[in-house]
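Omission of a single protein chain aside, the complex is shown with its protein chains in their original locations.
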């Protein structure tokens, strides 16, 4: 029985992290080596030689193959041991290892740990803003978080934490109560995704955007919509428009948040943010990155890690019976969908095992 | 079944550690947040919000209440969730958390983890010297010891370790054998306390006190009486008098040693020492603190931690069947009393659970 959903996409690395120098990364409790073929296609293999358990990532690339750095066995991109130097270079089928199905898009290398026949790029969220250079300037970052990956989802799908954890996002002269009162929220399940819509009306923009873009301190509409896809991919439609402006004319700040389990109690958190204003201003680049780093690394990450520490050795929040608030609707919905999907997958695996007997 | 005695006092912090800035401290395997009300009264609550398990200690005080730093739930000093900002500020009884009964005296905040109805300040040892500024100068310190708390009690209740571990307490020209021969010891159980009386006669004072107070190198009477109260509170009546002097006329150096379990294999060690001579001499303050720090932090603590390391993952010395010496009478008596008290408390809890069915 797997702890993690298998037939789905996980962000394995940013595209620029994967090169002709093998990269090792633990994903879903499994050591994986990532590298690129000579034609640039990314490859992912189990990062453990079956002979003496050396990490293949300490080896070297020979064309598109990877050669173990301990005794020289070579594996092709499908994980087949195609060259044993100690037996006249013959292949050694018993030494074949697991390879992982990959797909590259949006500046990320995506890994599908389940059945490759089911791997469907259409299951990725539509992160269109990450490949529209004409309209958007994109910035990226990543965090290694010592907490279960779903704690990051919880954090994103309940933005009522913002006034408490992110005081820099406050609006000038607006109390927390006014801010909460001016926000309307709607949560919808659409298929196996969760749409968490939030609109704030009648308040000025937050101080950070006023500082960055010289916005007037006047009422505006701010949307912070989250679209969650299993297991932990979130498309965040964030924007601010003033009266008579369309969404496109206003400030658009869409983001991708992609969280991949490392172990039960730690994860890799990849984020990318795009903006449509002042796209070519390096000063704004720097200021935006400061805002993101402050919010995600200096405020969210320590909180998530403190929560994990209070949870002890388990990553399963539900087993600790948390009290639920109305504002937990979206995270609870996402957790339930994911739980159902993992259970269905485990059932199917068990059925297949029985049928195979 | 609890590993620790519940209906008793534990030192939680020195008074000056508890303020309007929340302090987190793990006591008896439980995360506790300590702070003061606006009127100065100390408060202790479970340091874990029941909603998403954030540590409340990272939150902020709103009057006498503490507000969670993640989503803003507020708790009063009794642990009641009195304000949910996401439901018009209404209370949320299902989110109430544990509060702990406190009592402040002797410059320490005392915590009673058991039934508050049983909490009796009269059960504290009489540390009168810590509040008699006219006659005593008090100095305090604390250690975080990576060893079971009872190992510290063992250390204190068998002072025959002094000539081996604390060579600075030797008397000039006196061998260890002479020192041991000149000391008479009596151990008594009085109710649920242990009195460990030690008198050394006919030898000069120890070198440290000769250096500090210009004592003559002449025979004196030195008492090192320990009075143990469960679970790990020791009043140490230490003094030296020369012929024709009363105890009060001689050097009086009474001490409080209060040890509180953090986990099974680590503890907080609070100590306070008072002296009746040269009370206003800062040079003596410094010299005394050096003596205490050398003995407790540089000599006792490493030994206790080395013992714990040799014991492995357990804090239960008895389970490892140590060889006992005559000099273990007091520590063994204290361990047995504490074991009986914990067993009685666990039996009573079990009986209550059965009666409640």
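As written, the chain order gives the labels A and B, with residue 1 at the start of each chain.
Rule of thumb we're sticking to: a contact is a pair of C-beta atoms (placed from the backbone, for glycine too) under 8 Å apart; a residue touches a chain by one contact, two chains touch by 3 or more.
Quick caveat: nothing in here was measured; it's all calculated off a predicted structure.
Which of A:5, A:18, A:92 or A:208 touches the hidden chain is settled by the complete complex: it is A:92.
Of the listed residues A:31, A:141 or A:168, the one in contact with the hidden chain in the full complex is A:31. Remark: the omitted chain is touched by one listed residue; of B:47, B:76 or B:158 this is B:158.
By the touch criterion stated above, the residues of chain A touching the omitted chain are 31, 47-48, 50-55, 58-59, 67-72, 84-87, 89, 92, 94-95. Against the chain not displayed here, chain B makes contact via residues 154, 158, 160-161, 163-165, 176-177, 180, 303, 306-307, 309-311, 317, 320, 322-327.
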